[in-house]
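A short worksheet on the structure shown next.
Left out: one protein chain. Kept in place: all the others.
Read from first to last, the chains carry the letters A and B; within each, the first residue is number 1.
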Amino acid sequence: MKHMLTLQHVRNEELWELILRADEFAKNKHPLQTPQHFVANLFFEASTRTKCSFEVAERKLGLSIIPFEASTSSVEKGESLYDTVKTLEAIGVDLVVIRHPREQFYAPLMEQTSCALVNAGDGCGDHPTQSLLDLLTIYQEFGGFKDLNIVIAGDIRHSRVARSNVQMLHRLGAKVMLSGPERWRDTMLEQSAPYRSFSQAVREADVVMMLRVQKERHDNQLLETNYLEQHGLSEERAATMKPTAIVMHPAPVNRGIELADALVEAPNSRIFKQMENGVYARMAVIRSILETKRRELTHGYRIQASQTVSSI
Amino acid sequence: MKHMLTLQHVRNEELWELILRADEFAKNKHPLQTPQHFVANLFFEASTRTKCSFEVAERKLGLSIIPFEASTSSVEKGESLYDTVKTLEAIGVDLVVIRHPREQFYAPLMEQTSCALVNAGDGCGDHPTQSLLDLLTIYQEFGGFKDLNIVIAGDIRHSRVARSNVQMLHRLGAKVMLSGPERWRDTMLEQSAPYRSFSQAVREADVVMMLRVQKERHDNQLLETNYLEQHGLSEERAATMKPTAIVMHPAPVNRGIELADALVEAPNSRIFKQMENGVYARMAVIRSILETKRRELTHGYRIQASQTVSSI
Partner (left out) sequence: MKHMLTLQHVRNEELWELILRADEFAKNKHPLQTPQHFVANLFFEASTRTKCSFEVAERKLGLSIIPFEASTSSVEKGESLYDTVKTLEAIGVDLVVIRHPREQFYAPLMEQTSCALVNAGDGCGDHPTQSLLDLLTIYQEFGGFKDLNIVIAGDIRHSRVARSNVQMLHRLGAKVMLSGPERWRDTMLEQSAPYRSFSQAVREADVVMMLRVQKERHDNQLLETNYLEQHGLSEERAATMKPTAIVMHPAPVNRGIELADALVEAPNSRIFKQMENGVYARMAVIRSILETKRRELTHGYRIQASQTVSSI
């Protein structure tokens, strides 16, 4: 067989050879070299750093990555996320990383698939590997979290980073404050993290964690022309920080809006360190998931659904 | 940890484990290796399962895959398919998998390139690896094809699956029937596969092979609101199937249109099995082609054009 263009002119013995050969592949699921782990990254929203960071992490762990572009997939023919994931599962994908505009997109999937799912951002919901890299960055800097003063500032209400970090940092013993424009306050979150004026918070903080102004989410809403001076971390305000304090930001930064341009690469900025840490954080997550998968297969049992739910 | 969906429910010791592990990764690095047959997948129409299935098959066979996106390629500058394939050949690609809306897109290419071509769907023409995975699925179920009753139902006229399967199954000794709305009958195909009412066909069949209603091909044509009851496989109709009979569908399924939602993952459905088999079928095809290529190179001769044409 030189090409495979149509079966119409394939002779019967060749056809049988193909069927039997395919059946052999089917019976021996590791036909050739080292067993491969397959992963697909499904990004239904634009992303550079998160997607590339996962790609690097996956390659460093030796995974085989199945390219997936939402815009050229059958999702365009109206296929649901559920059917897309089930399809990937059927063709042998072990792990699916998903960013999706719908909050908790994973809820209808998690009990129905043997693919491991990694949430790479669900709408205004959560973004766990981002949190993990933030935690790693703070840990590397201070060796712990106990009694650290951390201010999270900006568009609190729409930030998946804020929500997740407030809870995590609180649990780890840090003292978290919130700050930012009145219109973006989140009273729910303020139960565990008090609201402070930004000037005061910046002076007290060990970590000033700025949030991105998500211009693409409220594009019809006018931003103050002096947003930086009023609500952002200007150079003047940064000058009031403690000498040991650090600046963080989930990026991409709107330079000159929430953060003064010169601060992005200043000595006390950890913004690019956070990006680097993103790779290690994602490696840790994926490695742990794959080990769990392997343990389940080896011991021939599956953690019961109820247990899984309570431990995620 | 089975999934990573949110950190909210991760216990503290697990969280610390993740942090410390990530920190370990931060302190060192790992290498990887690459094999050297090059393949490119040229999909000029949307596809999840076929493209991903080829991607998995190719990786399982250890091929190196050159990413190709029609939308960002020089095809946008008006380059022909012929020149695109010749370009890929020149830069060292051994095998090109193509899905293209034009029927027999491969005709002007096959004699002009040393790249092996695999047809992944040519318009309303053919889709040989889909046929092959259908054959494999039936073979796995019944151990052969002789005297099996197989009904193919739905939009016969526009289906590359129908055309190819009727011929192959007929040749392998199965008894094929066609069914579906009058407007989608294909009198040519009915010469080898008689038309039956769907109710009758479902009762007699060992295999009920439903076709996808290709909404994206006839979007200006109204579909009956009760299509499922009239022409689809409803739960009522499925209840009249033989106990050993199976349901097949090339997917993506329009749930609730050609097939009742509950039947997609029912015990007698082989729809996800078909997807899994797609990987093995494609592995068999690619492996056979690469063996032919290697034989030609080793023996230092090339099969003559006339021979090639008759054997494809």
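Annotations for the structure displayed:
The rule we apply is simple: a contact is a pair of C-beta atoms (placed from the backbone, for glycine too) under 8 Å apart; a residue touches a chain by one contact, two chains touch by 3 or more.
Only a predicted model underlies this, so the values are computations on that prediction, with no experimental measurement involved.
When the whole complex is considered, the residue among A:39, A:275 or A:289 that touches the unshown chain is A:275.
Checked against the full complex, the candidates B:53, B:84, B:167 or B:234 give a single residue touching the omitted chain, namely B:84.
Within the complete assembly, B:38 is the residue of B:38, B:184 or B:198 that touches the hidden chain. One chain is missing from the display, and on subunit B it is touched by residues 29-34, 36, 38, 40, 64, 66-69, 71-80, 83-84, 86-93.
Where subunit A meets the chain that is not shown, the touching residues are 43, 46-49, 51-53, 55-56, 59-60, 67, 69-71, 215-216, 251-255, 272-273, 275-276, 278-279.
By definition in this document, only the chains that are shown with their structure count from here on.
Separating the centre of subunit A from that of subunit B, both taken as means of CA atoms, is a distance of 31 Å.
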